[in-house]
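Here the complex is missing a single protein chain, while all its other protein chains stay put.
Right, subunit A next:
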Amino acid sequence: MAAGPVAVIRVARWPGGLAAGLVLALTLGTLAAVLWRAGFALRLGPADLSAIRFTIWQALLSAALSVGFAVPVARALARRRFAGRGALVTLLGAPFILPVVVAVMGLLGVFGRGGVLNDALGLVGLGPVSIYGWHGVVLAHVFFNLPLATRLILQGWQAIPAERFRLAASLGAPTGRLLEWPMLRAVAPGAFAVIFLICLTSFAVALILGGGPRATTVELAIYQAVRFEFDLGRAATLAAVQFGLCAAAAVAVRAAGGAPEAMGGGLDRVVERHEGGGWSRAADAAWIALAALFLLAPLAMVVARGLPGLVELPDGLWAAAGRSVAVALGATALTLVLALALVLRGGVAAQLSSLLPLAASSLVMGTGLFVVLYPFVAPRDVALVVTALVNAAMALPFAARVLAPAVAQAEAAHGRLADSLGLHGWARLRWLILPRIRRPLGFAAGLTAALSMGDLGVIALFAGDGQATLPLLMVRLMGAYRMEQAAGAALVLLALSLALFWVFDRGGRVDAAA
């Protein structure tokens, strides 16, 4: 036997066990509940098979396009210094907390029937092009994931030590083949796999821009099976398929070397390069301009179209906003407690259960909860509570991923001192862990609040008339072709999401300990 660390009880293990149990119940338990309610009658129709096919290939295509375009954009950002570069890199993090419905609204403003692109095409006698259909779904996915891919790959570029570029330049060696291609081969598969996984679970985008036999995702098919046919057998079968797909994708992420770190800082450094003349400079400028335009134009449209809408906001907007904020705050509190409990417990089981929601369908989670609660309460009475619960579970993997390294670092630096002083349990949490992880805790809270604020999932299944959250209200307005009011609501939703993120993130930074 080798000498090993002394077993010290630092933090009780039962909260982590409880959290893991809750996550298990929310993911696999709800799936089992739906299966049970359906009498374990598994069946898939032809429409379901085409939904599965579409889900896979749109995710492949979205991931390929996102990563493909991200490479030149990231390279341009890695080697050029220009005014506004920092702001642009920060902006690349924004789509993650941007409510999907708001982004889709912005994309409609650019690429939609009455959008600026069709206006321009009309002037030269072309068009119109339609954003509805599979290409609209892919377009929206690229809009969301190109920034993510760019950040991931930019990180790879900046991880190449400047000395190597200097060495390559002094030898007259081709930096591309020598330094950049090996880096891309290491980083790009991970980015691809992560984006593939994200696109597999697409619901709101498909709900608004897709649909029909050629552009229905599995999540959307689950929604339709529950909402319009109340065919729980189909929903459960689709959910099981979705679970399998996502689990396979998660394994692929691992195989590709794990999800690269996208949240980290240090992206403000410019790599000093010693090659590249006028042409490459012009090409870099073009890539940066195109990417910025692609990202900024829809956001600008949200503001441009939303401002007039603010004059005549729809009835019930502030009530819906209040419900959304309440759901977001509830989900945030629960996510932080769960994530912290799991991270502090550590171990493979806790790690796996913090990742489990990545493979789960939020709609099935919601349906399962309603199946379980149905005998006791009317679904409408608990729609908001269930939504908060599901949102908390869905944000858990991200929160845990942000918190885990911070907790590990606090333990590595100060764990022995805490051990020697007998800090365990609550005292350790209060005097060591929480003060040391304030920043990531605030960031995780902001992330969760914004994600939950913009979520459109379970609530679409079960909300009654007086229970719409802000995203659902927007979709209802869009469905009723009250686009001006929807645009106004989108601006309010955007402002609230960003404000929630800012308040929490800021709260973690203000007066943060050295």
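By definition in this document, a residue touches a chain if its C-beta (ideal position, glycine included) is under 8 Å from a C-beta of that chain, and two chains touch if they have at least 3 such contacts; residues count from 1.
One rule holds in what follows: contacts and distances are computed from a predicted model.
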**Prompt:** Which choice in "Nitrogenase iron-molybdenum cofactor biosynthesis protein NifE", "PadR family transcriptional regulator PadR", "Thiamine transport system ATP-binding protein" or "Phosphoribosylformylglycinamidine synthase subunit PurS" gives the name that UniProt lists for the one chain left out?
**Reply:** "Thiamine transport system ATP-binding protein"
**Per the touch definition above, residue among A:Ala41, A:Ala282, A:Ala408 or A:Leu421 touching the missing chain** = A:Leu421
**Request:** Using the touch definition up top, pick the residue from A:Ala20, A:Leu88, A:Leu152 or A:Leu432 that touches the left-out chain.
**Result:** A:Leu432
**Asked** Which parts of subunit A are in contact with the chain that was left out?
**Response** 1-9, 413-414, 416-417, 419-424, 426-428, 430-432, 435-436, 513-514
